[in-house]
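All protein chains of the complex are present and in place, except for one that has been dropped.
A, B and C label the chains in the order they appear, each numbered from 1.
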Amino acid sequence: MSQRKIKKVLIANRGEIAVRIIRSCREMGIHTVAVFSDADRTAMHVRYAGEAYYIGPSPSNESYLSIDKIIEVAKLSRADAIHPGYGFLSENATFSRRCREEGIKFIGPSPEAIEGMGDKITARKTMIAAGVPVVPGTTEKVTDEDEALKVIGEIGLPVMIKASAGGGGKGMRLVKEQSQIVSSLRGARSEAKSAFGDDSVYIEKYIESPHHIEFQILADQHGNTVHLFERECSVQRRHQKVVEETPSPVMNPEVRAKMGEYAVAAAQAVNYEGAGTIEFIMDDNLNFYFLEMNTRLQVEHPITERVVGVDLVKEQIRVAEGNPLPFRQEDLKQTGHAIECRIYAEDTDNNFMPNPGKISHITEPLGLGVRCDGYVYTGYTIPIYYDPMISKLIVWAQTREEAIQRMRRALYEYKITGVKTSIKFLERIMESEDFRNGKYNTHFIEKNLKFLLAETECDLYCEDLALIATYVDYMEKLEKVRMTIDHATVRHGSDWKQFGRRHAAYRL
Amino acid sequence: MSQRKIKKVLIANRGEIAVRIIRSCREMGIHTVAVFSDADRTAMHVRYAGEAYYIGPSPSNESYLSIDKIIEVAKLSRADAIHPGYGFLSENATFSRRCREEGIKFIGPSPEAIEGMGDKITARKTMIAAGVPVVPGTTEKVTDEDEALKVIGEIGLPVMIKASAGGGGKGMRLVKEQSQIVSSLRGARSEAKSAFGDDSVYIEKYIESPHHIEFQILADQHGNTVHLFERECSVQRRHQKVVEETPSPVMNPEVRAKMGEYAVAAAQAVNYEGAGTIEFIMDDNLNFYFLEMNTRLQVEHPITERVVGVDLVKEQIRVAEGNPLPFRQEDLKQTGHAIECRIYAEDTDNNFMPNPGKISHITEPLGLGVRCDGYVYTGYTIPIYYDPMISKLIVWAQTREEAIQRMRRALYEYKITGVKTSIKFLERIMESEDFRNGKYNTHFIEKNLKFLLAETECDLYCEDLALIATYVDYMEKLEKVRMTIDHATVRHGSDWKQFGRRHAAYRL
Amino acid sequence: MELELTVNDRHAKVRELKREGNIATIAVDDDIYEVDLVKVGNGEYSILYKGKSYNIEVIESTDPKHYSVNTFYFSYNIEVIDAETRYMQSREEAGGNHGENIIRSPMPGKVVKIPVNVGDQVEKGQTVIIVAAMKMESEFKAGKDGVVVEIPVKEGDTIDGNQIMVVIE
Partner (left out) sequence: MELELTVNDRHAKVRELKREGNIATIAVDDDIYEVDLVKVGNGEYSILYKGKSYNIEVIESTDPKHYSVNTFYFSYNIEVIDAETRYMQSREEAGGNHGENIIRSPMPGKVVKIPVNVGDQVEKGQTVIIVAAMKMESEFKAGKDGVVVEIPVKEGDTIDGNQIMVVIE
């Protein structure tokens, strides 16, 4: 609990989040250490950090997930703390424990808190004990089919069957009709078995038209916990968030206050330290239930930073140093509206297939109310091994309507060539009626997919102008080849001229 | 006074301000028209606007200052309003009047308001009538030397002699000693004569250790005027602002409220409409005096936007449409701290000589709390005809200290090669003790010049590493030339090989 | 000089009629365009046409004759057709009669599994290769009934975009 200034932080991550963490460290005068795999020697976090060390082959289990290698670098570079970012080792209790054993401060919660929230059923029990509402369903792992059928009978359809060790949608089944119960149950269990080596599941009430609402919390080592209000994350595709905003367009002050209180209670139930997120599911009548806790920084944390005016990474570091939180709950408030769009390297017209590759050219949007957190640069090759997220585009404005207009402007300015991206798809989301009206839930993308994937209308001339630009570019290349060859030819006689011409016509 | 929605705006400007205005128009769904001179065909405002029209040769008096050409384009493109930006025609009463006559809305004040504030002596009289404190001095133009000597005797030294039609430091003399009075007066008048064709001057008390503090105001067509608090602009070099911040580190709430009231009174005295700035001079005891009014948007307007949360260009447009202001004085407040650095293309080590030319590479700073308003891009050539400002870097943070840290981080990330810039100089300002302590006035740069221009310490190895990188780059070029030639040679016999080798050794 | 370009199913003949500095008169089939065209960066063009400002990025894709062209909202694949291309096309069309099915990788990635061997008889819709990129696996299926005649990649290979993975005849 004693205060100890952190002087050097190792960032056990890559991509935009590593760059974002280094930025805050730099502002605090803290030295930074990057780690990189074979695929990442040219990555921005390596270039931007004060120091950088190689930790292994490209696949993440041999590098970014290797606890031993990361600890080794931390010792070699004399880092006194490790920031895990999100993903990779960020919610790994073993890693948090190992850091503690090695006397390196893990910037995040204790291994006990991670474990307490990591297993969904344990978390559920803890929440029930803490008085936080949970979705009606089982509190024990169900390993027996008959038991499962009985529970489903009690809760009533529709229900969701989820692998207890699961994540990423694996071992998950929605059951709406009596006839699907047995096959869904068996399907979920066999998928869970093969994915996680554990076929136990839990069963819960399925919420129709659900909203995914999460609360940011911050807790220090002195027992102070505050929440930084909600984020609306219902724009999802296959359980992957695509757009987030705060405040939520469906929220009201009473429910916000109530949820905030529960979020704080949830964090306190596991003696949480640092930044974390309590995820809730909410129906159209604003009934809400605890879903899970993410014991780390979220991808979408910047919208909270913008609306509340807090640098969450700096607060994480200050808490890790043993400082008390610099604000109380009543000091915090939401000002204006923020939206984040995640820019993925993917081909939205071809089943959202990932599209790694070389960035020919990138122009990032700038100006009033725009923040762009990315890591790629012109000439950089996005590797095939990691996440397809290129960057996060965050806008702020006084009102939600203005924020949407600003996001459209920023997406219009955002130019990435060389790889396919989701920018056009995101523009369509901003243009969709349901989003503009704030009337959407987690079915939004599914419901609006046709609109979101529709071809936009082209200006009468734009195809012809594209042809003209191509013509000019090709002719210029042709000319350049000719000149190079003629140049050589002039100096070395007429045989060459002959060759040069043939060459130009034939080769290009 | 009737409300009329603006559908298309012509931006009678170039550079970062043109791009910045187009951004707000785009967010409002307003079409945009750019104009460009010979030097600006490839400029960003031309590429970013919806339409773009050529208006003449590179020198601004034949293009951006040509009222006839701009009006012609406005009519041709059916623009219903013109935004003048800053500089060029923005404070030209003739242009404002011409727009009115042509039925095109000038986004700015009436010609009468511009005229009322344009002449310093008239403005001074108006202010005195409105009860706004002015610097002790003459209210009438002084054209007679004896009269001038008498006035100086009355006010007492030190005094400042200023050309009444002046600006940009021309025709201006500071007199501290009796013996300099006559020569300074004659010098100022002859300079004023040749610069403005008018040798009348006015004389005022010279304020020692002065702060340049200005207040942003907004006024609608319905008689509502508010101020958006102060900007501290005392970091100047030769009367050119270099760094601005808000709130001012020397301000207190009482003086702020009083100055704000005077700023509103000053604007109302000329029936002001739109965005404008009241400049005050303030001494160390917080005595303040009206200096002048800028009847346009200021370069440094973004720091106000960030701290008050208002898009000033959008408000300008809404006021021009005839809308009442959407807020009252009591709705506005300052949150956190913002600093702006102006990035100039100049050689700070060589007497700040302008340094136009081609941008080899640019990387703009991004991330939390950073806004970068620029217009140049990789491959763009900054023309020799206009202002040397490349961009404005604006940061925001909860506190002044954090804002300075963030600015240092952002300047560190800002990479421009190909032309020399003031980035390093600005970093030194952020590091200087006087700036960090908020203890500075308009003499800051002069006083700290030695520190600001001192060479920074280099890492032990960085010169050797620079040599290594150069070595590798040169060897790679050499190799490339060899390969090109060998490639040709292989196909065309051994004589060529001989030539190729000679060529490689000799030519590169 | 006239060029034949294809975009989607359209064949267009493009030629420059006149040029003075930036100002070019260019015919696209029967339409005549007078444009103010200037290259502002590597493959980036700014075009002013009838007052409107267009930004067009022209990027070489697989080879100098294949372009990926972006306007602000649209993306086109444009190909330059010259004598060589025409020859290749006629050959391919001839080959097309044999009904070859070439499966190419749409993106860079890593070959996870190839459940078929050269010589295998496969059915249309049968998975013939699985490629992973960015934590996502994609299955590629046979486009027709036939025999696998070529598999120029193997399991574990890192592959580029547009690389031939399986050929079925």
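In this section, a contact is a pair of C-beta atoms (placed from the backbone, for glycine too) under 8 Å apart; a residue touches a chain by one contact, two chains touch by 3 or more.
Just so it is clear, the structure is predicted and the values come from calculations on it, not from any experiment.
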Shown chains touched by the chain that is not drawn here: A, B
Listed residues A:6, A:19, A:46 or A:127, member touching the removed chain: A:46
Contact set of chain A toward the excluded chain (per top definition): 33-34, 41-42, 46-54, 76-77, 377-380
Hidden partner chain, residues of chain B it touches: 345, 347, 350, 353-357, 360-361, 384-388, 412, 415, 417-418, 424, 456, 458-459, 461-477, 506, 508
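Just so it is clear, only the chains that are shown with their structure count from here on.
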Graph class of chain-chain contacts, one of line, ring, star, complete, other: complete
Chain whose Cα centroid lies nearest the overall Cα centroid: A
Euclidean distance of C-alpha centroids - chain A vs chain B, Å: 38
Of all residues in chain A, the ones touching two or more other chains: 412
Set of chain C residues in contact with two or more other chains: 41-42, 52
